[in-house]
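A single protein chain has been omitted; all remaining protein chains appear in their positions.
Per-chain numbering from 1; labels A and B assigned in written order.
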Amino acid sequence: MSLAVDNLRVYYRTLRGDVRALDGVTFTVADEEIMGLAGESGCGKTTLGKSLIRLDGRMRVVEGTVRLDGVELPLTADGAMNAFRFREVSIVPQYAMSALNPIRKIGRMVSEVLDSRGVSYDETLPELSRRLALVGLDDSVLERYPIELSGGMKQRVVMVFSTLLNPSLLIADELTSALDVSTQKAVAEMLVEFRDRGFVKSMIVISHDLSILYQLADTILVMYAGKLVEKASASEITEDPRHPYTQLLLASLPEVGVRFAEQRLSGIPGRPPSLLNPPSGCRFRARCPLAFEKCAEDPPFVEIEPGRFAACWKVSA
Amino acid sequence: MDAAESRADPGPRGQRFELLHFAFHNSKLVIGLTVVLAFLLLAIVGPWLTDATPFEFGHPTGQGPSSENWLGTTAPGQDVYAQFVHGLRSSFIVGALAACVAAGLGMAIGFIGGYLGGAIDEILSMVTNIVLVIPTLAVLIIVSAYLSVGSLTSEAILIGLTSWPWAARAIRAQTFSLRAREFVSLARLSGQGTTKVIVQEIAPNMSSYLFLTFILLFGGSVLTAATLDFLGLGPSQVMSLGLMMNTAVSNAALQLGLWWWFIPPGIGITAIVGGLYVMNVGLDEVFNPRLRST
Partner (left out) sequence: MLELDGVTKVFKTGMFGRAELTAVSGVSFAVQPGEVVSLIGESGSGKTTVGRMILRLTRASGGTITFDGRDVANLGRRELRRYYAHVQGVFQDPFSSYNPVFKVDRVLGMIRSNYLPGLSASEWKTQLRTSLEAVSLEPADVLGKYPHQLSGGQLQRLLIARALLLDIKFLVADEIISMLDASTRIDTLNLLGDLKERGVGILFITHDLSLGNYISDKTLILRHGRVAELGATTKVFGNPTHPYTRALLASVPLLHRKWGADADDVAAEMPAFDPTAVETLVQIDDDHFVARPAEAAS
């Protein structure tokens, strides 16, 4: 078992109270699994990614444990977590490619981070060159400034560099959203290749775009308003979604081939609930066409078939 | 920020409340403001607490602080306390007036150049750069030597006319970036004229910046005025802190050990200007969430 998350609760402190961004999530990611984490903005997927590596000072882990390869991650202790970051768990945060220090050459930035981890840059250089070549970049990129590289090149550099020490778990947050369609494909394929070559053991790929997750992930975990909603293999999610939210979400996505004149798609009416004071029971209840009395009670995220999980009273009945 | 955080965003009203909260907890702002307000209070109330006037003679000559003359007397026999509190008044008046002139000019030129761009911006930038490059103090010295600066108002206007360029540049830069925002485009698409766009769309979104600029101009003007007064180029009929120091130095107060004569004005200027600058740093932290330590 590569990653085991148990009842994780993460809240954000604000002046108006606690925003319950993640409210009790439990799931596992197996060795060599690429799990896609899907959901709309505010569902908690970025919070989940960041909490696994303790990246945000405003987050408070209220409850729950995370075990990576059997070892419990010290999520609440910033200092202790530092030993795990970059080595065991690595993250490519959202907007990473825009966050590259503009006045540092790429190579210098890499060497600085490696130094801070106690790893020699010169010793790692041959492997770094090999991996850069793998993604279609050559060593000259190390001598350039971020502004000289295109979006796709920056994203690839960030990917290579984040996986340099072969982490057990890589979290990629919205890696492809700011990219053009053609570069998106190249980066997505690169992610899969990194797993296939063993540079990374398992991956959590966060994206709001279900179609790209379908292309690159083995399994997809759908989140809504801070809770887990459904988990299944990528093809099961797209071809046979069980949870009403997943079904409605998929039905609202236009695909090349569907035209307004022929078939008018519709979205999900309403908005996700506020996480400052979330409603009791199922959080999708207000917008769900199948809601009934039992939904006033929070449905547990249970295995409905081997390898398929869902949190819905109608489904698990 | 994602939806979870944006729903926790309180918006303009709530933001003002948040600002006040951070403001009261920011040590630099609180300390700076306290110092400045203390001296302001002294400047307003101080003169009422004594019968002595700054220029009258007749007090004991060159005496240290006593129960009659709280800050002692000058070598020719004037009351230092009266001079000090009247001088404080002058400093605040000149500072505020000059800052208004400079801010007004800076805003007008900065907004117009920054928003309209093109040829107008080139011309205004050229003017700004020329005035910026001119050695201000030298010009002020020469001008005040020729036109006798008779009142605080003329001194303030003079200072204002030479300190606006950097404010204009800063405001122009901010206007440039705000002008590209979509709500400005939308205002243009709604048929709003240039003046309305600047006054209603751009300026309100720079309000904290304008406030900070004003405070900096205030501090700078007080310092410049003190320098001019110290050189004897300020109004000679109005008591000011710089004038006090001028007179003190020309009467060899340092050598005679009359410390009560030149130390209070020095402290006054340093405290006010320093307090304003420290306030500014604190305010910047309050307005800009990224600089906050929480």
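Note that in this section a residue touches a chain if its C-beta (ideal position, glycine included) is under 8 Å from a C-beta of that chain, and two chains touch if they have at least 3 such contacts.
Source: prediction; values computed, not measured.
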{"item": "Missing chain: touched chains present in the view", "value": "A, B"}
{"item": "Of A:G17, A:G136 or A:G267, the residue in touch with the unshown chain", "value": "A:G267"}
{"item": "Given A:H208, A:R285 or A:K314, the one touching the chain that is not displayed", "value": "A:H208"}
{"item": "Absent-chain contact - pick from A:I103, A:I147 or A:V181", "value": "A:V181"}
{"item": "Touch list for subunit B against the chain that is not drawn", "value": "3, 6, 9-13, 181-183, 185-192, 200-201, 204-205"}
{"item": "Positions on subunit A where the hidden chain makes contact", "value": "40-41, 151, 180-182, 184-185, 188-189, 208-212, 214-215, 238-239, 248-250, 252-260, 264-269, 271-272"}
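As a working rule, only the chains that are shown with their structure count from here on.
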{"item": "Averaged-CA centre spacing for the pair subunit B and subunit A, given as whole angstrom", "value": "51"}
